[in-house]
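Every protein chain of the complex appears in place save one, which is left out.
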Amino acid sequence: MNFDFSDEQKQMRDAARKFLTEKCPPKAVREVLDGKATYDKALWTGLAEMGFLGVAIPEEFGGAGAGHLELCVIAEEMGRALAPVPFASTVYLAAEALLLAGSDAQKQKWLPKIASGEAIGTLALFEGKGNPSPQAIKLSASGGTLNGVKKPVPDGAIADFAIVAARTGSTGRDADISLFLVDLKAGGVEVRSLTNIDPTHGQAELTFKNCKAEPLGAAGDGWSILTQVLDRAAVLVAFEQVGGSDRALEMGRDYALDRIAFGRPIGSFQAVKHILADMYVSATLARSNCYYGAWALSTNASELPEAAAAARISATQAFQHCSKNNIQVHGGMGFTWEFDCHMYYRRANATAVTLGSLSYWEDQLIDRMRKKNAA
Amino acid sequence: MNFDDTPQEAEFRATARKWVAANAPKEFEEELSKSSLGRIRLAKHDMVEVGKTWQKKKAEGGWACLHWPKEYGGRGATPIEKVIWQQEEGVYGKLTQPFQIGEGMCGPTVMAFGTEDAKRRYLPKLASGEEIWCQLFSEPAGGSDVAGLRTRAEKQGDNWVINGQKIWTSGAHYSDYGLLITRTDPNVPKHKGLTMFFLDMKSKGVEVRPIKQANGMQEFNEVYFTDVVIPDSQRLGAVGDGWSVSLTTLMNERMSIGSRLATGLPEMFEFCSNLMTDDGLAIDDPATRSKLASWAVKASGLKYTSYRAISALSKGERPGPENSIGKLVSGTMLQDIATYAMDLEGASGALTGLDEETASGQFQQMLLSSPSMRIAGGTDEILRNIIAERVLGLPGDIRVDKDVPFNKIPTKGR
Partner (left out) sequence: MNFDDTPQEAAFRAEAKAWIAANAPKQYEDELRKSSLGRTALRDANILEVAKVWQKKKADAGWACLHWPKEYGGRGSSPIERVIWQQEEGPFGKLSGIFIIGHGMCGPTMMAFAGEAEKKKYLPPLASGEKVWCQLFSEPAGGSDVAGLRTRAEKKGDDWIINGQKIWTSGAHYSDYGILLTRTDPNVAKHKGLTMFFLDMKSPGVDIRPIKQASGQSDFNEVYFTDVKIPDSQRLGAVNDGWNVSLTTLMNERMSIGAGVSTGFPELFDFCNSLMLDDGPAIEDRNVRSRLANYAVKASGLKYTSMRAISALSKGDRPGPENSIGKLVAGSMVQEVAMYALDLQGAAGALSGPEDAEIAGKFQAMLLRAPGTRVEGGTDEIMRNIIAERVLGLPGDIRVDKDVPFNKIPTNGRA
């Protein structure tokens, strides 16, 4: 057994941290937060140059061909730095869907562009309130054209292409759903930006009107591909959440050491110490669950569905817990725009719902454990 | 034990109801009833202006600061009448937000320590909302540890000259007067060298700089004082006695009963009653019910705790310490409720646009605003200390700065 990242992977993590510390300081995140840019283009280019965008994309498609463990360590750093770039939508959702279900031509067309930073991709799944479910997909596909509305679509306003989940049947079964690939720059799609609690990651509404689309994967396979994509993304986003949790914990700890009240560092009060100890506990539980998710992801293990749900739940809880209590430890300062605490709080609560809510994943986890148990 | 109005109370209620029906600004009723923490704004009007108009009208009708003596702008009402009024005022009570600090804290302090002249001059206008007051206590060096403040007041002839900085002052940007606590002697232990004043916020040398909050709004401020002159007649309490004067203010803050602490429950209950999820109405889902039930009993627990205090007051007794749990319970609850409401909205839970979803971003605003409830007016940790020490009688924290001259206390942790 070796339940740890390798030394090379850890070196990659250090490289990513160094790069992001330099290229993605809070000041850069704030450019997007304050609406001065839709995402950090320079950072995006830099990530491509570092080879991070294509780290898990095979060499034949222009990537580094390293693997998913490498992607996990980078994801953690992206979350830690709150990188305001469409990394999750492009790399965890679009690229993973292409890798799982794309034709050779589709992979040849899009994956190299993802790796080089030329193309931003996303997944258009949701149609308003609710969680992932085949019943909720109403957008229709017939004769290679799509009609319907998707919302929210992560990074939908800046994406070049989208993987779109569409209804191609009405039997009430999973096989009613198929996936399509849409070149968003080719017309037929109206884009409207949506405000959301975390402006560092845009959300959009995409309206498809007789929009040309090519199938991705076999007809009727859509739901089964989506489930796999969501599981894979759940692990990767969980690493971002763990990175964010750790950073929030460190911020709280540092502030507690520096801030004096009643003549002593506030970190010497047990009320504060215990808040921070509990943050450490939840961050540690999440990290360990994520490592297991990373293993399952990288080996395509049959345990992945269960491991992904556990990582997702644990990391969501940890990030929510750490980011809110980081504000608490900062007192009034924590409630200012100027301090970075709220950026983590916003990110934590936004990522808590983007792939489907905590309740949804709780339900999924027990379903999956139960199936395994019965088998 | 009963919840019935006595005949006098019933009569009072009827009078109040009639007056509210005839005078309240009904055009805002709908908007106000939908507003909740972090979203008390009127789409087309300035909330402070509308609030001022309503408050003035109330004052003229004798419905402002009901429990204050008539000569200071009140009605001389009993505590129970005040509560009845609040019940009848209903959603319009939300308009009184800009006056709460003045009415709840500054007013009572001036009442207790101001000269008769000062009381007659300032209190009626405070009550009628014509003049808004703010509370200038917290400083960068001390919020929980208010007594750690550094703003200096030095005597010069009949005046005091103020230099220093306050922070987190809610409403300073629209306030006319402020209650200001300062350090007059840095050579004695920290609680002993403080003095309280009130001042005109338009005085020369007062500079108010709004601070942008984590939720994107600008409700609190930094206030800088450069050689600001305050006449000695605006001193409240003795020189060096500011700490005990401030305790009166803070006690009033915490005792202000029925002050309508938001818990988020009514909004949440309504939201769940109407929300369709993939498998039916949210309120039919056992998981949602279990959460709602735990919040419901907290909300009702708080409500009935405040009723117990009101009953005590109406019998002329001092209410017990129970009320101190209010903000501690409701702050966390608001945060939890907002988080769960977003959870129920699923992947759209993070959207905030007014037009986006049924609850029109209400819970998202609540989420972003709720952290302040756990900090403002005493952090959760300080409130727990207060309960442990003042209610349960446990020993206080070890105070390393107690007998140390103020200017010898460390200012940096590392």
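To keep things simple, chains are lettered A and B as they appear, and every chain counts its residues starting from 1.
FYI, contacts are C-beta pairs under 8 Å (C-beta built on N, C-alpha and C of every residue); 3 or more make two chains touch, one makes a residue touch a chain.
Everything numeric in this text was worked out from a predicted model, so none of it was measured.
*Asks:* Among A:F208, A:W223, A:F239 or A:W295, single out the residue that touches the unshown chain.
*Replies:* If we include the chain that is not displayed, A:W295 is the one touching it.
*Asks:* Of A:T90, A:S314, A:Q328 or A:N349, which sits in contact with the chain we cannot see?
*Replies:* Considering the complete complex, A:S314 is the one touching the chain left out.
*Asks:* Which positions on chain B touch the chain that was left off?
*Replies:* Residues of chain B in contact with the hidden chain: 285-290, 395, 398, 400.
*Asks:* For the chain that got dropped from the picture, name the residues of chain A it touches.
*Replies:* Answer for chain A: residues 1-6, 69, 249, 253, 256-257, 264-265, 267-268, 270, 272-274, 276-278, 280-281, 284-289, 291-292, 294-295, 298-299, 309-310, 313-314, 317, 359, 361-363, 365-367, 369-370, 373 touch the chain left out.
The criterion applied here is as follows: only the chains that are shown with their structure count from here on.
*Asks:* Using Cα averages as centroids, what's the distance between chain A and chain B in whole Å?
*Replies:* 39
*Asks:* Which positions of chain A touch chain B when the two form their complex?
*Replies:* Against chain B, the touching part of chain A is residues 125-126, 128-133, 135-136, 151-152, 194-198, 203, 256-267, 269, 271-272, 275, 320, 324, 327-328, 331-332, 334-339, 341-342, 345-346, 349-350, 352-360.
*Asks:* Touching residues of chain B toward chain A in the complex: what are they?
*Replies:* Of all residues in chain B, those touching chain A are 138, 141-145, 148, 167-168, 211-216, 275, 277-278, 287, 335, 339, 342-353, 356-358, 361, 364, 367-368, 371-372, 374-376, 379-381, 384-385, 397, 399-401, 404, 409-414.
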